[in-house]
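This report concerns only the one structure given below.
Part of the complex only, each chain left as placed.
In this document, chain identifiers A and B correspond to the written order of the chains, with residue numbering beginning at 1 in each.
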Amino acid sequence: MTFSAVDSALLGPLFATAAMRAAFSDQARLAAMLEAEAALARVQARLGLVPDALAPAIEAVHADSLDAAALGTQTALSGVPTIPFVRAVQARLPKELERSFHKGATTQDILDTALALQMRAALALITADLGTVMDGLAGLAAGHRATPCVGRTYGQHAAPLTFGFKVAVWLSGVADLAERLPELRPRLLVASLGGPVGTLAGLGEHGPAVADGFAQALGLGAVPIAWHTRRAGMAEAGAWLAALMGALAKMATDVANLASTEVAEVAEPWVPGRGGSSAMPHKRNPVSCTVILAAASAAKGHVTTLLDAMASAHERPVGLWHAEWHALPSLFGLASGALHEAASLAQGLVVDAPRMRANIEQTRGLLFADAAAARLSPRLGREAAHARVEQAAGEVRRTGDALQAVLARDPALHDVDLAAAFDLGPAIAAAGPWVDRALDHAAAVRKTLAGT
Amino acid sequence: MTFSAVDSALLGPLFATAAMRAAFSDQARLAAMLEAEAALARVQARLGLVPDALAPAIEAVHADSLDAAALGTQTALSGVPTIPFVRAVQARLPKELERSFHKGATTQDILDTALALQMRAALALITADLGTVMDGLAGLAAGHRATPCVGRTYGQHAAPLTFGFKVAVWLSGVADLAERLPELRPRLLVASLGGPVGTLAGLGEHGPAVADGFAQALGLGAVPIAWHTRRAGMAEAGAWLAALMGALAKMATDVANLASTEVAEVAEPWVPGRGGSSAMPHKRNPVSCTVILAAASAAKGHVTTLLDAMASAHERPVGLWHAEWHALPSLFGLASGALHEAASLAQGLVVDAPRMRANIEQTRGLLFADAAAARLSPRLGREAAHARVEQAAGEVRRTGDALQAVLARDPALHDVDLAAAFDLGPAIAAAGPWVDRALDHAAAVRKTLAGT
C-alpha cells in the first residue's frame, strides 16, 4: 500500500484525485523549486546582484531531468532535499553561473516557497470542486424545498421538516468553509525569502526589495517578516482543510444513515461496479460516504501536527518543520478525494420522496406530537399539554393506534381542532424561508469563490 | 484537583484568570440562559405571541436564585440542563406566564445562545489581553531593534540577527492570530433559534422574524439557517484558540531556551516567590513559559473533539454536541492563563544584552562564517569558498583560534578584506527594516482589534 493509503497505487485512486496527486508529485515539487530559484535569479539580476543569464539558464533545466530517487538518497544524508537539489542544478548550469545560483536563500526559503506554489495549484483544484459541490447541493436543496421528510434528533424521529432544508444545512455547512477561503488564501500563499536566520542579511540593503520582488514575480504574497518559524498560516490551512472535511462528513453521516436499509430515503448515485461486495451480491455500499468519513477521521490528526509546528524554536526548529511535511500535503490529498466524492453525491444523490413520506407516517402521528401539544396548550396549559401528549404517545406505542385517534378519543379535547396539528403544511412552509436564506447565502459565497 | 486542573481550587489559579473563570461559571451560564429566554420573550411579545409581562418576569429571576447543584442532579437524569432549568424558572414565574415561557425554542437554542453570550464576554477578555501582549512585544521589539543576538537554527548558532528581530517574529506571530479575530467573531457570536428540528415551525410564519429579532436583541448575529448541526464556527474558534496558544508557545519556547542557564540571555520577570524550587534554593524556574507550553499542549487535543462535532448527524447528534462542552470552554480557560503569562513576559522580560553579545563571541567568529564565505566567493567561487570556510571552521574548533585569524593565515587570501565579514553592523542593519515592517503590521492589526 505504501505507508499512506493515499499514496498507494492499489488504494490511492479511491482516496485522492489524479489532479491533486500531480500537484504534490515529486516532480511538481522539483519544478516548483526550480520556479522559485528562477524567480529569485530574475529579481536579483534586475538589481545587478547576479548575471542576467542566470534566470534563463535555470528555466532551461527541466524538473524531469532531475532524478528524484537519486536526490532522495542524498536527502537522507543531508537532512533536507535542497542541498542535493542545489548541487544537481548547478551541475546543469554554465560553470560561470554556478556561484550565483541560490544566492542569499536558505533551504527553507526554497522549500516553503515551492510548497506555496504547489498549494496555490491545490487550492485552485479545491475551489473548483467546492463550486461543483455547492452547485449540486443548491440544486438539490431547491428541488426538494417542499419535499417533506422526517427531522431526527438523537437518532429519534423528532418533527417533520423538508429534505430541501436538510440539504440546505449541508450546503450552508460547506459555504461556511468556502467563505473563509478568500481570507485564508492570501495568508497561506506567501513567498519565503529570509536567508539563514530570516533577515536576508546576505543581500545587504537589497533584502526587502528582493524579497518583495521575489514574491511578486511568483504571484505570491509578501510577508512583513520571515515565516520560517511563524507558522500560523500552515496551521490555519490544516485546520481549514480538516474542517472542510468535517463539513463534508456532516453530509456523509446523514447520507449514510438515510441510505441505510431501514431508512432508505436516499441512495448514492448508481455507478456500475460501485459499492458491490465480494461476498454479498445484493449489497450496494455507500462508497462516497466511506471515502469522505475516512478522510475526515484521518484529517483531524494532521491538525495536531501542524499546531505542534507553531512552537518552532528560534530561527528553525529541530523536527517541527519537517513534521509539517508529514501532515499538510496529506490533508490536501484527503480533501481532494472527499470533495470528489461529495461532488458525486451532490450531483447524483438518488432521493426517494415517497419513502420519506412513508417514514413520516411510520410513527403514526408521533412526529406531530409537538404540534399537537401546541394545539392543546391554550386549553390545558403548556406543561399539562406536554404531559397529555406524552401519555398519548405511550398509548400509541402500546396500541398501534394513531396519535390523532388516541387524542380524539379524549372527551375533554373533543372541541380542539387537532387535524391542523397533523398537517404537514406548516412544517413545509416553515422550512421554506430557511432554505431560501441558505441558498442566498451560498450563492453570495459562491460568487466570491468564482472571483478568486 | 477536580478532573481538570484548570478548574481546581489548588491548581486552577495557575492556569486560568479569575475573569475568564467568572465568564464560564455555572452562574454565568444560568444568567446567560435567562438572558436568552428574556430576549426571546421580549421579541415574541412584540409580535403578540406571548404576554408583555413575560420578559420582565424572566428578568426578575436572578441566576443566583437557581441552585446549580440541584439542577445538576436533574441534568444527570434528563441528559440536558435545559429541562430542569425551564422547570425551575417556571416555578418562579407568575402562574399565568408559565406556559408562554421558552415558547418555540429547543434545548439547544438556549444552550448555544447562552454559550455565544459567554463567548462574547470571553473574547472581550482575550481581545484586551491580546492588546496587552502586542503592546508589550511591540515595545520590546522597538527597544531592541539594534541589540545584536545569535540566530539559531536546529539548536545551532547560525548567524547574527537582533533581539528586536526575534521579538518582532513573536509579535507578528501573535498578530497573525489577532488579525483573524474580526473575521472569526461574527461567525462565532451568533444566536441559535431553530426549535426542535431547526425550522422553528412552532412559531409558524413568524419564525424568521423572531429568530432575527432574538439575535438582534442579544447583540448577536443572525444565521441563514439553523446551526444545531452546522458547527464550523465552533471548530474554527477551537482551532483559533489552539493556534493562538501555539503562537504564544513559540515565544515561550524561545524564552525558555534563552532563559536556560547556558544561554542566559533573558529571564522571566522577577516576582518575589515565583519560580522557586522546593528543593533547590538557587533556582528560578520559568513559570510563565511552563503555563503557556502546558496550555498549548492541552489545547491541541480539544481541537480534535471540536472537529469531531462537525459530523453531527441529522438535526441533533448522539454525543457530539455534548462533546463540545468538554472542549470549547476549556480552550478559553487555557487561553486566558496563557495570555496572562504572555502579557507578563511581554511587559517584563529581563533582557541581558551584554550576555547576548558575549554569546555571539562564544564561537570565535563561526557565527560569521556565512558572511566570510560571501567575501571569499568572488575570489574562489561560491562552492569553493563554502568549502574553504568549512575547513577553517574545523580548525577553529580544534585550535580555539578565531575564524578571522585562521583565514588571515592563508596567504591565498591575504588581500581579501575579511574584517568586514566579522562586522555585526550589516546583520543589525539587515534586521532593522523587518522589525519596522512587523511593527507596522502589528500596529495595523492592533488598531482593528481596538475597534472591535
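Just so we're on the same page, a contact is a pair of C-beta atoms (placed from the backbone, for glycine too) under 8 Å apart; a residue touches a chain by one contact, two chains touch by 3 or more.
Model, not experiment: these values are computed from the prediction.
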| item | value |
| --- | --- |
| Total identical subunits in the assembly as filed, 2 in place | 4 |
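Just so we're on the same page, only the chains that are shown with their structure count from here on.
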| item | value |
| --- | --- |
| Chain A and chain B: spacing of chain centres that average the CA atoms, whole Å | 24 |
| Interface residues, chain B side, partner chain A - complex | 90, 98-101, 103, 151-155, 158-161, 165-166, 168-169, 172-173, 176-177, 180, 183, 187, 195-205, 207-208, 224-226, 229-233, 235-236, 239, 242-243, 246-247, 249-250, 252-254, 257, 293, 296, 299-301, 303-304, 307-308, 310-318, 370-371, 374, 377, 381-383, 426-427, 429-431, 433-435, 437-438, 440-441 |
